[in-house]
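Here is the structure we will look at.
The other protein chains are all here in position, but one chain of the complex has been omitted.
Moving on, here comes chain A:
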Amino acid sequence: MTLLEIKNLSKIYHGKNGAKVQALSDVSLDIAAGEVVGVVGESGCGKSTLGRSLLRLIEPSGGQVLFEGQDIVPLKKSALKPMRRDLQIIFQDPFGSLNPRHKVGKVIGEPLEVHGIGTKQQRQEKVRELLDLVGLPQNAIDRHPHEFSGGQRQRIAIARALALDPKLIVADEAVSALDVSIQSQIINLIAKLQKQLNISILFISHDLSVIRHVSDRIAIMYLGRIVEMGETEEVMQNPQHPYTQSLLSAIPRVGEKRARTVLAGEVPDPANPPSGCAFHTRCPKVMDVCKQTRPELKAQTQGAVACHLFPQ
């Protein structure tokens, strides 16, 4: 069953001196109940913009976000509030997103308070359950976030996100700032809770090996667009789009020979994107048509690909 359906979502940021940045163009994506969809791409490709605009933490410039069939883009703030219970987000830097003056009990219980759920005692009870759930000690309740390590703070952020029993969580680089040994603890925790509570997750990361580990399906983004989408293992084992192929070969893996072909150049400035296929300035397989015409994301025998090498 489709829980969330994103249709042609776009976001234009208006910078100073009238500069326009098209951070997100025509992104369509759906997430089934209990599904984990990974979004991967290099810095600035629009991952966070996607995560935030689908929650309306920033206002999309166009498109629809259907949550359980209802478009939340045109909703007024007041109509949006009940929706917020179902849609939560976890950020990369838990320090930045947790109020340093509040005790952990308050930080985790705050969403319950805001939504007027339960009595004070019931909320306390729920907070205690949540602490257990994410593997924090009960005495954390009376301590401050800064007394905790990065991994533990991420547990606090996860407990807070779970307080309202959401149906969908956007995890934006939720494990990216953590050390390897802590990262695997948090990945395990997220995966366990996801299964136990049957939550859908939009898992955003620049790290393909993390994305591969947790996601049922993945979307690869380049300069504000999805360029390839499909079942995780299919894409990883048989990447179709030239960008996905380059991205995969650039990841240094333990025990593997390094890639001989290194992608030249860098991601172009999104304020001034290349014509046609935005990847054409770096693509090893570029053709004339690529410079003029933008390829659409089209379903293929495997997943969907936006590239002129495939039937358009």
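We take it that a contact is a pair of C-beta atoms (placed from the backbone, for glycine too) under 8 Å apart; a residue touches a chain by one contact, two chains touch by 3 or more; residues count from 1.
Operating definition for what follows: contacts and distances are computed from a predicted model.
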Exercise. Out of "Putative ABC transport system permease protein", "Fe-S cluster assembly ATPase SufC", "ABC transporter ATP-binding protein" or "Acyl-CoA dehydrogenase", flag the one the UniProt entry gives for the chain missing from this complex.
Key: "ABC transporter ATP-binding protein"
Quiz item: Pick from A:Arg212, A:Arg225 or A:His241: which residue touches the chain that isn't shown?
Solution: A:Arg212
Self-check item: Residue of A:Ile117, A:Ala191 or A:Leu309 touching the missing chain in the full complex
Solution: A:Ala191
Quiz item: Which residues does chain A use to touch the chain missing from this display?
Solution: 42-43, 149, 151-152, 179-182, 184-185, 187-188, 191-192, 206, 208-210, 212-214, 232-233, 246-247, 250-259, 262-264, 266-267
